[in-house]
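Presenting subunit A:
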Amino acid sequence: MSLDTVIFIFSAVVAVFGATMMIVQRNPVASVLYLILSLVAQAVLYIQLGSVFMGAILVVVYAGAILVLFLFVIMLLNLRGTEDLGRGSGPLNQLTKYVFAVLFVVELVFVVRAGFFAETIAVSVLTGPPATDGFGSVENVAKLLFTRYLYPFELTAVLLLAAVVGAVAIAKREREDFATEEGEAAHSGDKPASPPMEKVEG
Partner candidate 1 sequence: METQILTYVTFFPVIGILALLLVPKDRPDTVKGVALITAVITMLLSFFLWGMFDKMALGMQFEIDTPWVTSLGIHYHLGIDGISLLLIVLTTVLTVLAILASWHSITKDIKGYFISMLLLQVGMIGVFVSLDLFLFYVFWEVMLIPMYFIIGLWGGPRRIYAAIKFVLFTMFGSLLMLVGIIWLLFAYHGFAGEYTFDILKLSQMPIGFREQLLLFGAFALAFAIKVPLFPFHTWLPDAHVEAPTAGSVILAGVLLKMGTYGFIRICLPMFPDATVAYLPYIAVLSVIAIIYGALVAMVQKDVKSLVAFSSVSHMGFVMLGIFALNLQGMEGAIMQMVNHGVSTGALFLLVGMLYDRRHTRLIEEFGGIAKVMPVYSTFFMIVALSSIGLPFTNGFVGEFLILLGAYDRSAIYGVLAASGVIFAAAYMLWMYQRVIFGKVTNPANEKLIDIDWRERIILIPLVVLIFWIGIYPKPLFERIEPAAQQVLLKVGRAQSVELDDQFRVNKVTVVDVTEEKHPTTVGLNPEEGDVK
Partner candidate 2 sequence: MVPISAYLIVAAVLFGIGTVGVLVSRNIIILFMSVELMLNAANLALIAFSRALNVMDGHAFVFLVLTVAAAEAAVGLAMVLTIFRNRDSINVDRYNLLKW
């Protein structure tokens, strides 16, 4: 059992463990942290697969940025898992959910294993052909991104712009709204949850 294998098994276990813990937590903060854990473990797997750059990106961008955003929101809303979520859906309901989810996993695993056993498959039983030098290096990723994947890369710009605009449009407080004349009449104040607000709204 080579070091490779050990690392793999270890990080795989961690990844799965982190994921599992994430979904069973009541406190969102904790589950964010577990997710970060899982991501880091995945980053290790990336690196094992020779994708150093993406591994780094995963840690930096994902764990570092996106999940922090989650944390930020959680703090903003001051959620400590204190809210009583009430009874979940009934046992039978739960059961079906788990059953089908598990079934799905089994299917995926079956698919993978089927590929695993197929002789003619390109995805070789071993770690595949020896990695060409620079496989997964920054340069090559960059090359790809700015040649072949230029167009999608540009699209992500549009996507991000849309996301930013959208996020602002949604999350922004009402006060400094731009609104036309009739618009002003329509909304007064910004305590929206209150029923009278709904009336004006409706």
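On the choice of candidates, all candidates are chains of the complex that A comes from, given by their letters.
Operating definition for what follows: a contact is a pair of C-beta atoms (placed from the backbone, for glycine too) under 8 Å apart; a residue touches a chain by one contact, two chains touch by 3 or more; residues count from 1.
Keep in mind it's a predicted model, so treat the numbers as computed, not measured.
Although all of 1 or 2 belong to the complex, subunit A touches just one of them, candidate 2. Interface residues of subunit A, counted against candidate 2 in their complex, comprise 2, 4-5, 8, 12, 15-16, 19-20, 22-23, 25-26, 28, 31-32, 35, 38-39, 42, 45-46, 48-51, 53-54, 57-58, 61-62, 65-67, 69-70, 73-74, 76-77, 79, 81, 83, 85-86, 88-89, 94, 97-98, 100-102, 104-105, 108-109, 111-113, 115-116, 122-129, 131-132, 135-136, 140-141, 144-145, 148-149, 152-153, 156, 159-160, 162-164, 166-168, 170-171, 192-193.
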